[in-house]
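A single protein chain has been removed from this complex, and every other one stays in its place.
Presenting chain A:
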Amino acid sequence: MPGKEIPESCMNCREAQPAFILRGRHVCQACYVRFVNYKPFKRTENYRLRKNMPQDEPCRLLLPLSYGLSSTVLLHMLHEQIEVMRLKTHGPKGFELLVLTIDPSTISSIPAHDEAFETAEKLFPHCSFTTIPFYSIFDFDPSIGEVMSQYANASFQDQASLSNQERLEAFRASISTATSRADVDNILINRLIVAFAKKMECRGIMWGDSDSKLAAKTLANVAKGRGSSVTWQVCDGMSPYGLEYNFPLRDLFTVELHNYASFFPELADLIIPHQPTSENTLTKNLSIDELMVRYVTTQGEKYPGVMLNVTRTASKLQSSSTRSAEYQCNLCGALMSNKDAASTTPQATGLHSDSLTPRICYACARSRPELSC
């Protein structure tokens, strides 16, 4: 059979020249943008129209911006929605967008991205921007020092006399494996974002994760014993923190985000290019999160749909809030049942039951500093 010929005009608008293949169809750039935009547009409708929520109070949403591809593209899309909303004089009030950046240079050893911060403020005038360092978690979440000491048992004692930066470094340094470090970092970053969102009286958080990121997150959570948390960690809906979690880019493939970003050259100055973990890194030196990103990326080249389906499957699980949850984990906030608190079989955890304080969930206990494997 001869290969299909490229049609003369876009298969969607039948006017412009097709320039891209979008999910098996030859389309022009305008239709491509419209399609990609439409996916998150649909997912933010409730906030734009203020469905099932008070009409007169402010509706603030927080967008955590890492200057990665996904969160930058999401910011661009949501900002455009706001622009359109502002043009309508009698339309619904819609939402306000607050953008929070945790200074990437305070998370890992990459240069600060200050110029981008200024560029972003200019590009997206309808949003308010804040940048805070990672260690400001001690200010926004005052109980965290105590939680850290409690979590780490004897391996680490938080010293309030030190500077915040030193306190955080000391805690992070007490955790020995790459997996646990990445796991605990994620929890702390999440806590900081949530604390900020609450302080600013936000209704929900707009996470930038794309399909492949969510698939990797789902698999990594399962592999780390966080299976019961996938219902809110990768799904739209209420999180245990009382904030609505939204993943508007969940139906888009990373390649589509790449293409989208390339249509808007101004975004290039903002986006910190993703540094894939070196192919040469030994598997055992990766963190579970990195391994899963690698797995989803390699498998996703051949089977993008299968990877997308992982997250969809997770979304079909009933959220744990419908379960009779007794407590929340002191560290990650996941809902715990009695079973977790009792941590039933010590053999299944490989830990002695007496080393488990009841308020730390199974998965967090796995990432404890004293465990070297």
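By definition in this document, a contact is a pair of C-beta atoms (placed from the backbone, for glycine too) under 8 Å apart; a residue touches a chain by one contact, two chains touch by 3 or more; residues count from 1.
Following the convention adopted for this analysis, contacts and distances are computed from a predicted model.
Q: Looking at UniProt, which of "6-phosphofructo-2-kinase domain-containing protein", "Coatomer subunit zeta", "Cytoplasmic tRNA 2-thiolation protein 1" or "AP complex subunit sigma" names the chain that isn't shown?
A: When "6-phosphofructo-2-kinase domain-containing protein", "Coatomer subunit zeta", "Cytoplasmic tRNA 2-thiolation protein 1" or "AP complex subunit sigma" are compared with UniProt, the left-out chain turns out to be "Cytoplasmic tRNA 2-thiolation protein 1".
Q: Considering the complete complex, identify which of A:T101, A:T131, A:N246 or A:N330 is in touch with the unshown chain.
A: A:N246
Q: Touching the absent chain in the whole complex: find that residue among A:L63, A:L188, A:L243 or A:L308.
A: A:L308
Q: Which residue among A:E45, A:E83 or A:E146 touches the omitted chain?
A: A:E45
Q: For chain A, enumerate the residues touching the unshown chain of the complex.
A: Interface with the chain not displayed, on the chain A side: 23-24, 41-47, 51, 177-179, 218-219, 221-228, 230-231, 235-237, 246, 283-284, 286-288, 291, 295, 299, 302-306, 308-310, 312-320, 323, 344-345, 347-350, 362-363, 366, 372-373.
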